[in-house]
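With one protein chain removed, the remaining protein chains of the complex are shown where they sit.
Labels run A, B, C, D and E following the written order; every chain starts at residue 1.
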Amino acid sequence: MSDATALVISAHSADFVWRCGGAIALHAAKGYAVTVVCLSYGERGESAKLWKQDGMTLDRVKTERRGEAENAAAALGVADIQFFDLGDYPLRVGPEAMDRLVDVIRSVQPHFMLSHSKWDPYNTDHMYATQVALEARMIAQAWGHNPGEKVLGAPQLYLFEPHQTEQMEWKPDVFLDISSVWDKKRAAIECMAGQEHLWDYYTNVAENRGNHFRRNSGGQAGGRKATHAEGFQSVFPRTVDEL
Amino acid sequence: MSDATALVISAHSADFVWRCGGAIALHAAKGYAVTVVCLSYGERGESAKLWKQDGMTLDRVKTERRGEAENAAAALGVADIQFFDLGDYPLRVGPEAMDRLVDVIRSVQPHFMLSHSKWDPYNTDHMYATQVALEARMIAQAWGHNPGEKVLGAPQLYLFEPHQTEQMEWKPDVFLDISSVWDKKRAAIECMAGQEHLWDYYTNVAENRGNHFRRNSGGQAGGRKATHAEGFQSVFPRTVDEL
Amino acid sequence: MSDATALVISAHSADFVWRCGGAIALHAAKGYAVTVVCLSYGERGESAKLWKQDGMTLDRVKTERRGEAENAAAALGVADIQFFDLGDYPLRVGPEAMDRLVDVIRSVQPHFMLSHSKWDPYNTDHMYATQVALEARMIAQAWGHNPGEKVLGAPQLYLFEPHQTEQMEWKPDVFLDISSVWDKKRAAIECMAGQEHLWDYYTNVAENRGNHFRRNSGGQAGGRKATHAEGFQSVFPRTVDEL
Amino acid sequence: MSDATALVISAHSADFVWRCGGAIALHAAKGYAVTVVCLSYGERGESAKLWKQDGMTLDRVKTERRGEAENAAAALGVADIQFFDLGDYPLRVGPEAMDRLVDVIRSVQPHFMLSHSKWDPYNTDHMYATQVALEARMIAQAWGHNPGEKVLGAPQLYLFEPHQTEQMEWKPDVFLDISSVWDKKRAAIECMAGQEHLWDYYTNVAENRGNHFRRNSGGQAGGRKATHAEGFQSVFPRTVDEL
Amino acid sequence: MSDATALVISAHSADFVWRCGGAIALHAAKGYAVTVVCLSYGERGESAKLWKQDGMTLDRVKTERRGEAENAAAALGVADIQFFDLGDYPLRVGPEAMDRLVDVIRSVQPHFMLSHSKWDPYNTDHMYATQVALEARMIAQAWGHNPGEKVLGAPQLYLFEPHQTEQMEWKPDVFLDISSVWDKKRAAIECMAGQEHLWDYYTNVAENRGNHFRRNSGGQAGGRKATHAEGFQSVFPRTVDEL
Partner (left out) sequence: MSDATALVISAHSADFVWRCGGAIALHAAKGYAVTVVCLSYGERGESAKLWKQDGMTLDRVKTERRGEAENAAAALGVADIQFFDLGDYPLRVGPEAMDRLVDVIRSVQPHFMLSHSKWDPYNTDHMYATQVALEARMIAQAWGHNPGEKVLGAPQLYLFEPHQTEQMEWKPDVFLDISSVWDKKRAAIECMAGQEHLWDYYTNVAENRGNHFRRNSGGQAGGRKATHAEGFQSVFPRTVDEL
């Protein structure tokens, strides 16, 4: 299918694994070409374990983080992973990086996009990445940006699950059944050697979102037997032919 | 299809026409059996034109309103319309009426339900009807309510478009293309002889929601050529296999 | 002026004094006939000082509270004060009381109405009174309610200032300059012998709202020299000929 | 300590276990006398497994549910559990039941109270119970309610964790370390034979709330080593001597 | 009148037409000198039709857009229209442009200001323009900014109607009757040759806002016979002498 593509915009290089690894693996299995853009490696702020090693340097952290992310991407079936290396804590996206991101969006022509929650007081990089995603989406739609290129349509932007959802004012309106690819997501999670304390955390999340899937697909009457799920918040309304 | 059913819970007998007539006609055309419950006729509060006639009585108003609603229902292809005649301004749903509503829900086993917005400072009957719908849905799911009956699953409750949407804190998350059945909705609207001042109003709404459909289905790149649409707000998250 | 009338719906008999005494006195001075409905005396829940006296009875509390309210009403220039005596903590408005309230609204035909905030976790009577006010306003607009009577137009419902505004999710969108009638409001406040601990509290409120009036009428450039003000939150949008 | 008491108001007889069993066990271990009021048994709506048995009756369901709740209460160290048996799906609290609840509150004089979230579209009994709790708290504070009794102070009302927190618009502002009593909570959970599908769900919740406890107590620098926690949303502001 | 001035801050050169053309024409007709600042021409993002022509260049688009905007401004009776030409998709306002905008504000000394909604996920330029407007208003009030100049007072900032209002979290609190100048607004709209698909859309909007005007000015009792209206959301509270 011509629009069987998806794009993930990840503030740091591990975010795409915890937050939408299931969606990536599931759509890859369906034949989607999924592109992941890591705006930074999370090298300063999300690599505590590495920094506790003697003689660690910024370059070594980046190399380690990149390796982990590439392994996870492979486990999930990502078609293309790009590292923008823009720095983290804080992340900053200047005009050139924005243009590069718009180029990726136009090249991918994603059927849907994935990024962070709108609010995150713990991690301002996350909410900033979402603002960047919205702005890049807008620019990619502009007929006067690089005239002659194919402009972007109106892909949904799904906000994937943040840590401590309630504090982030994030509310999922769609649950995706990832039971069939859970083993791939767990494998990708286990590529994140530096954040082992989160492995079981996100396993619990996936199991409990499975419960939410069952509950919302069938109530007390049963519901579909999903074992694992992921939740997403849609930014834009859907357009449908049937309710 | 076994669950090709839908249920509309309408506070007053005309609400289902303005607010979801297109959804009704479209799903009826697809083979859904759509049931409409009118909790009241809107005989006191939404029949100003009738009350300006000499010698009008409550019974005559109800009869007129019922006739209009039945004609509109026929125009839309409604499978079953039920009038609970519970009174309006204010509407009150006592235990017996609640049980009757639950019976209808269980009998219909709707694939989805439709009712009013959660807030309406102009018309407390409307927001009350939504509370009633949520409570009835909950009771219909209880295994201990009339044990032995088939319990309700987890149908979506869509909140249809209120008048003055922004004042009602209503935000549509789904737009439905009703272009193919617009003529039926307009015909049903014209059955509402007592509220002629609203005919063009809701035609404008449908046209502009068509614009929203186009915009959200394709952005500046085009989008699907819907001429008319309706918007709905989902109460519950969806469960899906693909984003 | 034909519509120089206003109606206050007060859950307990002292609420109208603290919360909109300035608005009452100011409009009375402008020639408005202001009607106050006290749904209860606040005899159980807002009369702690009286109950600490030996041998106090419910009737004596009501008599004391009524006297205080009548004195305050006189100080403010209230045209008519009515005591519905429906009980407090909790307040309950049954069908007959609702009809009586609608009768008052239709008789007064208020240019604007005043009642409590939409949310009050400390005092559920308050938020209940606002629901009652909205429902009564709706019924009073119904052509089929007591057909032949003059129906209500679309008066604004202003929510007056609650105690601990932020906890009540109350946000004023209009400040009224009550400088010219502040002495009357203070006199009315001093009629509330049983709640002396609140006299200075509401004096502080009036002074600080005066600051807000000055700030919003002129910024750092000056602003109008109001010394005292009251704030109100509008439920409905305004209709104007000039911004 | 004179105020070492707490009161849980639970819509159905199992809610207190899943949602605040840890808080109960922890405070009981600290010497608090914890009272639990179960407004209903959840006999109609939360006992699906029982109703699937042949020949089940309402009385048998209530008996089973009561037994489970009493066992769980014992496991947690509850001082007193009271069953109001008001019916569920829907729950209704009439004037007599309200007075009874106020009597309990006055008798217990709780240092803090616990109840449900403010919004729950899946289960209207839950949000109704919270309204009941707020109203009962208000009445218990009234000097004119049963004059001569000791009136209630201003205990915090904590809203315990609902199912599908984001859909309930529930946001925890306090996390309680329940590591030391987790085994008791798990034991109480296992008393709920009829809802075994939720055992692991709430174990996952407790583990992940433990992560939130650690994160909020120390960030990436470490934090306290809680293994399990519970989250609560406060209705009222706190009053403190030190930040 | 000394303060018969108004200022519109428009992200792109057509925004002021669709969103507040009626307010401009009405106030111009009342003798207001209305200044419009177009921060950009919308040359890249809002000129799709032009870009579909062969050999189009950025300069030609700007020229076309400027011509359309000037014609529309003339049709509305705008006193002064200024093009800042800051670029769009994305719009960026640097320190010099900010100073220039503050100079305009101080020069105009507007009785009120108009700009975009606070949130717009489709078009980040829009919400950015509102942030710019708030910041510029603040700077214009500072006595230490260009000391000696007349500082700004506290003009209201009205947020005009965005496209897809509900998605923008925009809620109008004032409706302005533009019936008398509707022909001028329609004429201005028709100057926008490049966006003809929006002509009928905004005509529908004006008609339906006319309905809202009537409803809010008189309810079912009638209301003022406005045929067309515009809605606005106020950022700041009003200060009044009468409710």
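Everything that follows uses one rule, which is that a residue touches a chain if its C-beta (ideal position, glycine included) is under 8 Å from a C-beta of that chain, and two chains touch if they have at least 3 such contacts.
Predicted model, so just to flag it, every value in this text is computed and none were measured.
> Check the whole complex and report which displayed chains the hidden chain contacts.
Taken over the complete structure, the missing chain's partners among displayed chains are A, C, D, E.
> One chain is left out of this view; which of E:17, E:61 or E:139 touches it in the full complex?
The missing chain is touched by E:139.
> Can you say which of C:109, C:146, C:167 or C:180 touches the chain missing from this structure?
C:167
> If you put the missing chain back, which residues of subunit E would it touch?
Looking at subunit E, the ones touching the missing chain are residues 98, 131, 134-135, 138-139, 141-145, 147, 157, 235-237.
> Could you list which residues of subunit C touch the chain missing from the display?
45, 48, 122, 163-167, 169-172, 197, 200-201, 204-205, 207-208, 211-212, 215, 220, 231
> On subunit A, what residues meet the omitted chain?
Touch set of subunit A with respect to the missing chain: 43-45, 47-48, 51-52, 56, 58, 61, 88-90, 121-125, 167.
Definition applied: only the chains that are shown with their structure count from here on.
> Whole-Å distance, subunit C centre to subunit D centre, using C-alpha means?
Using C-alpha averages as centres, the distance is 37 Å.
> Which residues does subunit D have that touch at least 2 chains other than itself?
45, 48, 122, 167
> Once you've mapped the touching chain pairs, tell me: line, ring, star, complete or other?
Here the contact pattern is something else, fitting no line, ring, star or complete shape.
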